[in-house]
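The complex appears here without one of its protein chains, the remainder shown in place.
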Amino acid sequence: MTNQRMPMWLGLLMGSVIVLFFISLTVGRHSFSLWQTVQELLAQEQSVYTLILIELRLPRSLVAVIVGATLGLCGAAMQGLLRNPLASPGILGSSSGAALFSVIVLYFGFHAISPWLLPIAGMAGALLAIVLVYALTGNDSTITTIILAGVAINAIAAACISLAINLAPSPYAVREIALWTLGDLSKVSLTNLWLMLPTTLIGWLMLIGCGQALNALSLGEQTAASMGVNVARLRWRIFLATALAVGAAVATVGAIGFIGLVIPHLLRPLVGYEPRRLLFASALGGAVMLLLADISVRLIPSQIPLQVGVLTALVGAPFFLYLIVKLRKELP
Amino acid sequence: MRFIIVASACLIMQWANAAPQRIASVNLCTDQYLLLLAAPGTIATVTWLSQKPESSYYYERALRIPVNHGEAEEIVAHAPDLVLAGFYSARTTTHLLQQLGYQVELFDHPRSVKQVREQLRRMGDLIGRREQAERVIKTMDARLQRVATQPADDAPTLMQYAPGGYTIGRDSLVGDIMYLAGWRNQAQNAGVAHLGIVDLETLLMIAPLALIDSPLAPDSYSFAEQMLKHPVLKKTARPKFTVTIERKLWICGGPMVVDALIELRKARETIEREAIESEQRS
Partner (left out) sequence: MTETLLEARSVSVTMGSIQCLNRVDLSLKTGEITGLIGPNGSGKSSLLKAMAGLQKTTHGSVWLAGKNITHCDSRERGKAMGYLEQNGDVHWPLPVKRLVELGRIPHLQGWQSPCEQDQRRVEAALKQTDTWHLRERTVTTLSGGEKCRVLLARVLAGEPKMILADEPIAALDPAHQLMVMESLRQFAAAGGAVIIALHDLSIAARYCDRLALLKEGDLIIKASPNDVITEARLASVYGIKATLRCDENDCLTVTPYALTDEAKLLSP
C-alpha cells in the first residue's frame, strides 16, 4: 500500500519544485514576460530583462532550491541517525556554528583573501558545532541530552555572533545581525552560487549513500552493527556531510530555521517511515518550502526587506506546536 | 573711580550679552557648525565622531577638544550652559538634560542648502557669533553663485546607491546639491522623496547613468556593502559611471557642501564632454 502511494507523492513533489522554480523566476518588483525574455536570451540579445533574469532571479531561485534541498536532506539524515524526530541541523547547532565562522570571515575582511574562504568557514563552523555537541553528549546519549547540548552550543554561538558583529569594522554590520539568524536570499549572485555548489554537492553525495545504513539503524545500533553497518563511520560521515552542505548554505544566505525540522516530519508518514526513502523526499520538500517562503517574501509588500526565515518560522513554529499536540493525544 | 565705573560697565555688558561659554554638542552636524563658528575656548565637548576624518570636515579642530559619546553623564560633567543636539540622535540624553534644566537646542538635519543657511544663522545667534555666521554665509553664497545651476531637460541621470540599497530623494541636502549641480536625480522614479530603499531590480530598471558612491567606511565588509559590488552591476550598460564624493562634504550642513557641489558638477561636465566626443567619433 505504501509502496504505491510513494511514487504519486514523489511525482507531486518533483512537479511542485519545477513549477515553483519557474514562478520564482517570474516574481519580482517588476513583472516582465518570462517567455519573451527567454527568447531574447536564446537570440543572444541583452536587455535589462535578460540581465535581471540571469543575474538576479536565476541565482536566487537556484539557491533557494539547493539550500532548501540541503536543509531537508540533512534534517532527514540527522533524524535517521539520532533516531529522533526532533533532531535537525539547527537544533544541533550547526547553523549557528556556520554563521559564527562566516561572520568572522566576512566582516573582518578575511574573505578578501579568497572568496572560497567563506563557504569553507561555514563548513568548519558547522563541523565544530556538531563535534562539540557530540563530545558533550557521548555515544549513547538520550535525545534530551543532545538537545540540551545543542541549546548550549546555539546560545554560545549566538552570543559570539553578536559580539563579533558589534566589533566588526563595518558600520552596516549591526543591522545585518537579523540576516544571519533569519536568512536572506535577496543579495545572491551567480558567483555565490558557484562558490556554494562544490561543498554542497559533496555533502549530498556523502548522504545519498547512507540510506541503507539509516534503515538498519531503525533496529538499534547493536543490531545494525551486527548487520554489517559501521555505526561510528556512519555517524561521522553524516556529521561531515551535514557540515559541508549546511555550512556552505549558511555562509551564503544565513541560517534558515525549521525546514530541516518540519519537512522530514511531514513527509515521514508518506514514505512509510523509512529513513532511506525519506532522504530524497525531504530534499524535494525542503526545496518546495524554501521556494514558497522566498516567493512569499517578494509578494508581501513591505518597506524594509523581509527575511525569508521569518516566513519559515511563522509557518514552521505553529506546525511544530500542532505536532506536539497531536503527539500528546496519541500517547496513552 | 572712573576705572571702577568702566570695569563695572564692561562686566554688566558681558553679563547682559551672556554668550554661552561652555557649549556641549551631542550631534555630529551641530558639532560641525560649532567647530566652524564658535569662539576659541567656548566649546566644552563635541561627539567622538567629529574627530573622525571620514565623517567630520572640521576634524582637525576637534582633535584638541574633549569628546563625548552622547551619554548624559558625560555632558553633565562638563556643566554646559548650552547643549546642542539633533532631533533624532541621543533622544534620551536630550530629554534628560531638558528635564534637568539645561538649555537644549535641537537642530533638524538640513534638507536643502537654504536650510543650511538658516541653521548657520540660528547657530550664530545661539552662541553669540552672529557676525561670524554672516561672514561664512556670504563667502558660501559667493562660491555658490558661481557654480550652482539647474538641471537641463536632458541632463544626465544620477542616483545615490548606498549599502543596503538606500537612496536619497529631492527632499534632502544631498538631493538639493545634486539638483544644483545640474544632475537629474532618478530617486523619484523609484518613489523616493526623502530616504528609501531600492532593490537591484529596480535600480536596473531605472538605469541611471551614474551612481554616487559616498562610503561611510571605505574597505569594510558586510552584505550591505557587497550589494554594491554585485556582479550584475558590472554587466549592465547603465549605471556606467561612479561619482565618488567624500562623505564628510555633505553628511552635514556647512560651507563645505559647496565643495561637494563643485565635485558633482565637474563630474557631470566630464561625462557630458566624453559623451559628445564619443558621439563625434562614431
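Each chain carries a letter (A and B) given by its place in the written order, and its residues are counted from 1.
The criterion applied here is as follows: a contact is a pair of C-beta atoms (placed from the backbone, for glycine too) under 8 Å apart; a residue touches a chain by one contact, two chains touch by 3 or more.
The structure displayed is predicted, hence computed values, not measured ones.
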Neighbouring shown chains of the undisplayed chain, as defined at the top: A
From A:Phe22, A:Trp116, A:Trp194 or A:Tyr273, residue that would touch the chain that is not displayed: A:Tyr273
Option touching the unshown chain, where A:Gln36, A:Thr142 or A:Asn230 are the choices: A:Asn230
Sole residue of A:Gly28, A:Gly90 or A:Gly211 that reaches the chain not shown, by the stated touch rule: A:Gly211
Touching residues (missing chain, whole complex) on subunit A: 1-2, 83, 208-209, 211-213, 215-220, 222-223, 225-230, 268, 272-275
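Going forward, only the chains that are shown with their structure count from here on.
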CA centroid of subunit A to CA centroid of subunit B, Å: 44
Of all residues in subunit A, those that touch subunit B in their complex: 28-30, 48, 51-52, 55-56, 106-109, 111-112, 168-173, 175-176, 179, 184, 186-187, 189-191, 303-305
Interfacial residue positions of subunit B with respect to subunit A in the complex: 163-164, 197, 199-202, 204-205, 207, 216-217, 219-227, 230-232, 235-236
